[in-house]
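The complex appears here without one of its protein chains, the remainder shown in place.
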Amino acid sequence: MDLSYGPEYEAFRQEVRDFIEANRDRAPKGAGLRDPATLEWQKLLIENGYAARTIPREYGGYGAEPDILKSRIIAEEFARGQLSQGLGGQGISMLVPTLLEMGTEEQKRQFIAPTLRGEMVWCQGYSEPGAGSDLASLSTSAKLDGDEWVVNGQKIWTSTAHLADWIFCLVRTEPDAPKHQGISFLLFRMDTPGIEIRPLVDMTGAANFNEVFFTDVRVPKDQIVGARGQGWAVANAILGHERDSLGNPDATLSRLNALIELMRHETIDGVPVIEHPVYRDRLMKLQGRVLAMRCNDLRVLSSRVNGTGGTGLARLINKLQGTELRHELEGFAVDVMGEIGLAYGDNPYLRGHGSWQNQYMYFLGLIIGGGTSQIQKNIISERGLGMPREPKIQKG
Amino acid sequence: MDLSYGPEYEAFRQEVRDFIEANRDRAPKGAGLRDPATLEWQKLLIENGYAARTIPREYGGYGAEPDILKSRIIAEEFARGQLSQGLGGQGISMLVPTLLEMGTEEQKRQFIAPTLRGEMVWCQGYSEPGAGSDLASLSTSAKLDGDEWVVNGQKIWTSTAHLADWIFCLVRTEPDAPKHQGISFLLFRMDTPGIEIRPLVDMTGAANFNEVFFTDVRVPKDQIVGARGQGWAVANAILGHERDSLGNPDATLSRLNALIELMRHETIDGVPVIEHPVYRDRLMKLQGRVLAMRCNDLRVLSSRVNGTGGTGLARLINKLQGTELRHELEGFAVDVMGEIGLAYGDNPYLRGHGSWQNQYMYFLGLIIGGGTSQIQKNIISERGLGMPREPKIQKG
Amino acid sequence: MEFGLSQEQTMLADNVGRYLTDRVDLERIRRFAEDGDDADLWQGLAELGIPALLVPESAGGVGLACLDAALVAEALGYHAAPAPFLGTAVAAPIALAGLPAAEALLADVAAGSARVGLAIGEAAGARADAGVTARDGALTGKALFVTDYPADHYLVADRDGGLHLVAAAAAGVSHRPLTTVDRTRPTGELTLKGVRAEPVSDDPAVLGRLLDVTRVMLAADTLGAAQAMLDKAVAYAKEREQFNRPIATFQAVKHMCAEMAADIEPCRAMVWYAAHALDHLPEEAQVTACHTKAHLAEVGKFVAKTATEVHGGMGFTDLLGLHYWFKRIGYNRQLLGTPEHLREEAARAQQLTA
Partner (left out) sequence: MEFGLSQEQTMLADNVGRYLTDRVDLERIRRFAEDGDDADLWQGLAELGIPALLVPESAGGVGLACLDAALVAEALGYHAAPAPFLGTAVAAPIALAGLPAAEALLADVAAGSARVGLAIGEAAGARADAGVTARDGALTGKALFVTDYPADHYLVADRDGGLHLVAAAAAGVSHRPLTTVDRTRPTGELTLKGVRAEPVSDDPAVLGRLLDVTRVMLAADTLGAAQAMLDKAVAYAKEREQFNRPIATFQAVKHMCAEMAADIEPCRAMVWYAAHALDHLPEEAQVTACHTKAHLAEVGKFVAKTATEVHGGMGFTDLLGLHYWFKRIGYNRQLLGTPEHLREEAARAQQLTA
């Protein structure tokens, strides 16, 4: 066990800190995707290797060798400095790696650089109302008509659809093939005629997602990644990444510490909640679980850094445990507040800007999204424990 | 809502109390199945209608009309008086009702009266090592050879096998029929040559059960209840009764009250455990759940007494909730004792004669036995909620 | 011996259920969440006699019992129906019956033309800066999370366990709405500055009984809401297909539903018993009420989460409106005593702790 990062990395950390101090004033204040300040900042970050760090230079990235610890140090220091770490979004986090792995040279040159610079904003068209856990049963169709795909159908859970220039979208192109082999991966502009976007309000009251409807949307034939019918493999090449990022234990630790502060200041009948032994015991239970998940995370990080194996199960359980723990933590915070825990919206008695109730519900969404807890348990038992899949069902 | 039993029943209760007071000295002290005192007491109880109450007189019972409240009053008063309510065992509780429903007149005359009087002791041969949750897959075989069945195979979980005169036993007589249709219900003597009994020690260290091995055991052809191949239906005619009796909330209430006493007297660092707010909160949580289960039980009782319906689900959940609650309660008692909770066997620091650890494990056995919690949940979802069965599996 | 509902009670529950089925669909709930106007529904419920239910016959009411009211509460929870039930139809008759000064108000309550808000939350755990002090017959202080808001009158508890009736229009009263997660039950805040109020009782036992009764009603509301969520989950699971089969055929989904049912079903008998105890078993009423609200809060929380999960992503959206029930259960959990508070009260009431 060696929990230090070593002198090379501590030097790198100092570099990052120096950069942050020197450039703090140039960081954008708001989160506007199209703000000139945002785009300027993104450019500066790429130039210095703090964004698009491992993307090759010829596609507009910084071109560094992958180094997990350096990436983590960058993330830690930008979080510590409370500065934006540049643009995120599904274009950068999902499409760019997909194109790097599966795109043609021409596609890489056309799409990656403007995406990284924030000039081309993407949304993701995967889930459908009828295809959630069983994503491969999606039914949005694309039929070739001359030199164009004609797309019809509906997508759901499309975040930033209303802001995006382009969509990367799974569609069924071979209706007669087995379900996993009939899917293709198309790219098209969101201002193509025939696209309608409706905001999707969720239980928190926010509209973080959209439904997107396609009616005879015409897409040039070559705007496909991978071959016809290989869209499932294209999408899966990087699908694992998304699951890893849910239930991040560092974020949970921040919330735990905020909860401790809440319990120190919130009183019932004049006594701070933290002096209530039953609540304190539940708090400590959560603290123990957060500690376990943080250790698990460090173990996974270490095995990635050092290229050692043996952490397959430790990764597989992360989404299940992380989202459930976070949901429980947020709900417990609501509990300790008693009636104050009900405050919402413009209520003047809100604590933490209403984040506790909001996150309690939002993390129930995350328990469900990106593979429900039931799907996660299937995966853990099959891939993690080597248990058999469910047997095939007789038809009829 | 009317929680009183009414004057007729209160008069009956007085009768039972008077009987108990008058005959207290005649009750057997020990539990010996074959003690003359036990058999005398059983005879007295039957004569007065406190045992075999609703079994017709011609078969050796008391011949009363079924009356659920009277049965309950008898049970309550004998429990209050801490007197044996006569013989139990699977012969009386399971075989007699089975014979009444499915036996021939001759079988009824031959078996019921001596069973009720305790002169004929039975054990049950249902479960097998390979047939637990899937009882109908049992493989103990019986082949007709002249006028005799020849039985080969093995049974497990056979309580009182070492004490029994006879066994009622499920065997496969039609190996080529679908599994539920190839089973027959045989009766035979336990001293028939070819029967070997081995005690089955469980996790509590007790041997409450046995394994029973059959090697060419020859059984007269007519010792069958129902027709050949109808054994499954015969056994199921009364199988539901057994499940109902597990997780009895009155017994759980007694244990809860004993737990409260334990927590008042047990101390840590000189402070009674019940003054520990975290333990007290867990105690109250259990008390709330016990209250819910007692109310549920009263509701079911009432619907049986009054012949009103609507309590199907309330009955179905009883085994699942009752055994889980009891297991948790006993385990909590172990918890509050700290290291003393580990005491077992001849340890001089045992509390409650070691019942807490013992019952904690024993009730894990009851969670599993008589249909595991997983099987119970299948049943609740299918029979209680009308959800579909699992689809049939493709072979191979 | 009969542990269950009388024919009249079953009819009452059926009538209210039928009325709400007809009138309160998701569209109606959404509209209410927008504009807060439940006048038509309350009028209809008044025609069914709901606000008169607990008002004594001598005062122009129906004179029924707490169990009857609990059945109504359950039906309201089942339909996530907006209605000034807790303060107006339950607390007011319980607290004001026999009080000469409240005779006219109670008649208006029974007729459905007056509303009474419940401002006793601080008696179940006072927040910093909240709480009302009675001095020389005048009330000063703040009551948060007042139910049935806005109302014509408010039942206000003071710090010493006294109970008062405050007219919304009285001098020194100011009030404002407080947004909560549950948009089906408008809630507010009262600020009192030397307000002359009608004394209702200075006996803390009266306030105690009012807490017992209203807690059982909140538990009954959760029972109804949880049952609704289970019913919706089962129906959705039978209809929704994934992997070429209804998700109701997956053992994991079946077991989630079975666990919900196994938890909910005993709650039904428990709520009946607790409501019965309020009128007929005075020595048990407090402990039973505490346990019932606490237990329903725990069961409700589990069901709210699990039923949402069975609905998958749809459960998280506003499209099916499932969250109205989720939030209703949350409201009932937090209001007038959290489970930990209630269990401690139950332990003290049994003298289990010094």
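Here the chain labels run A, B and C in written order, and each chain numbers its own residues starting at 1.
Note that in this section a contact is a pair of C-beta atoms (placed from the backbone, for glycine too) under 8 Å apart; a residue touches a chain by one contact, two chains touch by 3 or more.
Since the structure is predicted, the reported quantities are computational estimates derived from the model, not experimental observations.
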| item | value |
| --- | --- |
| For the chain not depicted, the shown chains it touches | A, B, C |
| Absent-chain contact - pick from A:79, A:144, A:227 or A:387 | A:387 |
| Chain not shown: contacting residue from B:53, B:108 or B:276 | B:276 |
| Contact with the hidden chain (one of A:107, A:127 or A:321) | A:321 |
| Candidate in contact with the missing chain, chosen from B:1, B:27, B:334 or B:385 | B:334 |
| Touching residues on subunit C - with respect to the absent chain | 250-252, 255 |
| Absent chain, residues of subunit A that touch it | 1-6, 9, 69, 260, 264, 274-275, 277, 280-281, 283-285, 287-289, 291-293, 295-296, 298-299, 301-303, 305-306, 308, 313-314, 317, 320-321, 374, 376-378, 380-382, 384-391 |
| Residues of subunit B in contact with the chain not shown | 127, 129-134, 137, 156-157, 200-203, 205, 209, 267-270, 276, 278-279, 327, 331, 334-335, 337-349, 357, 361, 364-365, 367-369, 372-374, 377, 393 |
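Definition applied: only the chains that are shown with their structure count from here on.
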| item | value |
| --- | --- |
| Whole-Å gap separating subunit A and subunit B, where each centre is the average of the chain's CA atoms | 53 |
| Separation of mean Cα positions, subunit C and subunit A [Å, integer] | 39 |
| Residues of subunit B touching at least two other chains | 277, 281, 391 |
| Of all residues in subunit C, the ones touching two or more other chains | 245, 340, 344 |
